[in-house]
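A short write-up of the structure that comes next.
All protein chains of the complex are present and in place, except for one that has been dropped.
Labels A, B and C are assigned to the chains in the order they are written; within every chain, residues are numbered from 1.
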Amino acid sequence: MSLGITIVSHVPEIAEGLPKLLKQVAGDVSITTAGGTNDGDIGTSMEKIMQAFDDNEADNILAFYDLGSAKMNLEMAMEMSNKKVHLYDTALIEGAYTAASLIQAGVGLDEIEAQLKPLTIKD
Amino acid sequence: MSLGITIVSHVPEIAEGLPKLLKQVAGDVSITTAGGTNDGDIGTSMEKIMQAFDDNEADNILAFYDLGSAKMNLEMAMEMSNKKVHLYDTALIEGAYTAASLIQAGVGLDEIEAQLKPLTIKD
Amino acid sequence: MTLTVDTLTSWMNNFADKIEVNKQYLSDLDTPIGDGDHGFNMSRGMEAVREKLTTKPVDLQAGFKNIAMALISTVGGASGPLYGTAFLEMAKKSSSTDDLGEVLKAALAGIQKRGGAKPGDKTMVDVWSELVPEVKAGTLSKDKIERAVESTKDMVAKKGRASYLGERSKGHVDPGSESSGYLFEALLETEGLL
Partner (left out) sequence: MTLTVDTLTSWMNNFADKIEVNKQYLSDLDTPIGDGDHGFNMSRGMEAVREKLTTKPVDLQAGFKNIAMALISTVGGASGPLYGTAFLEMAKKSSSTDDLGEVLKAALAGIQKRGGAKPGDKTMVDVWSELVPEVKAGTLSKDKIERAVESTKDMVAKKGRASYLGERSKGHVDPGSESSGYLFEALLETEGLL
């Protein structure tokens, strides 16, 4: 089982910038992103999220998002995708950073999820 | 007492992008940022943080950061600045978004801090 | 009371008209308790729906599905996946029934599954959950629609952007409830649908 990360943000710049932080500690982890609407405005896009799932090299994807409406598009994309996607209601940056560090260190999904639990702040 | 927001991120793109999310719900709130090192690499800069404090139009600043070393530079900048700065160990994006919404709605600092408490995930 | 490709198309065009006329108002409702874009989001979405329906769908299910996909692709905000899911669920349901009440009941369940909101959370769920039973009972009226929309005014938001404001979200009508009100008004006005 290989683990990757997908980042979903309302803002294209955040979606582009966050992987730079993660790559510093997780050079070997596949990280894909979906930022902004189809027009590049502030918002999210189910199509971009599906694309981010497809582009991810891992067979199990850990997905993180910023605001609630991103979660709705994420869940729609999950229902339409063949990839196995795990969605977390954690702080976006901090949760993704934690997951990236742990995936790079070879930690398994159960242990990663235990470490993500205290970072859960949405529902 | 006017309230503003300062964002400190290791990544220049995150520091540039996050205000776009906040401005959507807080058009009248002064939001300043410090992203990356003095060379524009991934990291933080005490000088950039001091500048972000200075540039902020508010007399009370709510400050948010991504990783621990940003907090250290923030605290150094706070010790050297004349502005009144309140530092929060919340999720960066979610905490700043919450604060921005509430400042725009005219909510006072005490009430804002109560709403930020459940978003606290660092120390 | 027959749901057909033609009545569906009239219903949607009427809804699109209402959104177009009221888009500034809907965005204004979204300003104090959100990000001020709900009218523009819905207008972009319903223009895409209108455009899509200029090609007549092969059947009711295809019609609902096309509407859903147009909304999902173009709306951008939370209302995109919410209305999108509503119409996707209507597409599924319409394969087994043309009873509008049943179809709308499936839509409401979809909105609740997607957004996790309950009645009282100051979202479009408040309007849908109030009015779907009225459609089923054949008692929908303009007055009931207005009251359902207005009822959100004094609620404290528990879901969506307005929920960040806590108590401060009180005193404002929920924008998604207002646009949902237009959907039910359009339904009421559509010749031969109810």
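Note that contacts are C-beta pairs under 8 Å (C-beta built on N, C-alpha and C of every residue); 3 or more make two chains touch, one makes a residue touch a chain.
As the structure is a prediction and not an experimental result, all values here were calculated from the model.
Here is the thing to keep in mind: the chain we left out touches A, B in the whole complex.
Across A:24, A:38 or A:81, the residue that sits in touch with the chain not pictured is A:24. Shown as candidates are B:46, B:92 or B:112; the residue that touches the absent chain is B:46. When the whole complex is considered, the residue among A:38, A:60, A:81 or A:115 that touches the unshown chain is A:115. Take chain A: the residues that touch the chain left off the picture are 24-25, 97-98, 101-102, 105-107, 115. The missing chain lies against chain B, touching residues 37-39, 41, 43-47, 67-69, 72-73, 75-76, 123.
Convention: only the chains that are shown with their structure count from here on.
Look at where the CA atoms of chain A average out and do the same for chain C: the two points lie 29 Å apart. Computed from the mean C-alpha positions, the centre of chain A lies at a distance of 24 Å from the centre of chain B. With each centre defined as the average position of its C-alpha atoms, the distance from chain B to chain C rounds to 37 Å.
With touch defined as above, residues shared between interfaces to two or more other chains in chain C number as follows: 161. Multi-chain contact residues of chain B (touching two or more other chains): 24, 97.
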